[in-house]
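What follows is a set of notes on a single structure, which appears directly below.
One protein chain omitted, others in place.
Entry: subunit A
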Amino acid sequence: MSSLVVPGQPLGSASAYIPGPGVHIFNGQIIASLVGQVVTTTPPSSSSSSSTNTTTTTTPTPTISVQKPILSTTATEEPNATLLPEVSSTVLCRITRINTRQATASIFSVNDHICGDEFQGVIRVQDVRLTEVDKVKIFNSFRPGDIVRARVISLGDQSNYYLSTAGNELGVIMADSEMGDQMYPINWREMKSTRTGVVEERKVAKPF
């Protein structure tokens, strides 16, 4: 079992390791910035043919990081309180309001981890899909209550993260019909009610 480190503790020379999460560099030293266990991962000895210099037996630089162990004994995942959405992270969100220009959403999951707090994001009409952007109507893409997989394209302004569903794998993944029963996707822009068979328009994510 590896021993624990505290913030400020030097872990090694900056030239010997690639800094991963939980560490920072100060005065040419890699310093821990979290309390936790030191994890060094050596990348798999990739194509050794790329012997650039005279040193033929160059081992790849290991990545050093500090991980805070989580008390997760059961399958129920605890929310990660220090998790924030970043640009290009994939999020799950619930549509809260729509108007002609944008759909407002509440982000509850970032990169398959549950957030401690919900963040507010918007999907603007020009970010709904990749093609024929000017024909998009928010009303035919999302409805309040839909669960949407989206990608963060900007940290946005003070209150909203800017999200995009331009991509096949992005869009509505769960939705209820106007009658309130669940719908299943039938193509990239339509979903069908399980009970009544009514077809509604959505920007549907490609099922895996």
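The rule is simple: a contact is a pair of C-beta atoms (placed from the backbone, for glycine too) under 8 Å apart; a residue touches a chain by one contact, two chains touch by 3 or more; residues count from 1.
Here is the rule we use: contacts and distances are computed from a predicted model.
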Per UniProt, the name of the complex member that is left out, chosen from "3'-5'-exoribonuclease", "RBR-type E3 ubiquitin transferase", "Ribonuclease P subunit p30" or "Glycosyl phosphatidyl inositol protein transamidase complex subunit": "3'-5'-exoribonuclease"
Candidate in contact with the missing chain, chosen from A:L4, A:I18, A:V125 or A:I147: A:L4
Which of A:P44, A:P69, A:G180 or A:P207 contacts the chain that the document leaves out: A:P69
Of A:S15, A:T82 or A:T100, the one touching the omitted chain in the full complex: A:T82
Positions on subunit A contacted by the hidden chain, ascending: 1, 4, 6-10, 22, 24, 26, 31, 33-37, 68-73, 81-82, 84, 116-120, 155, 157-159, 161
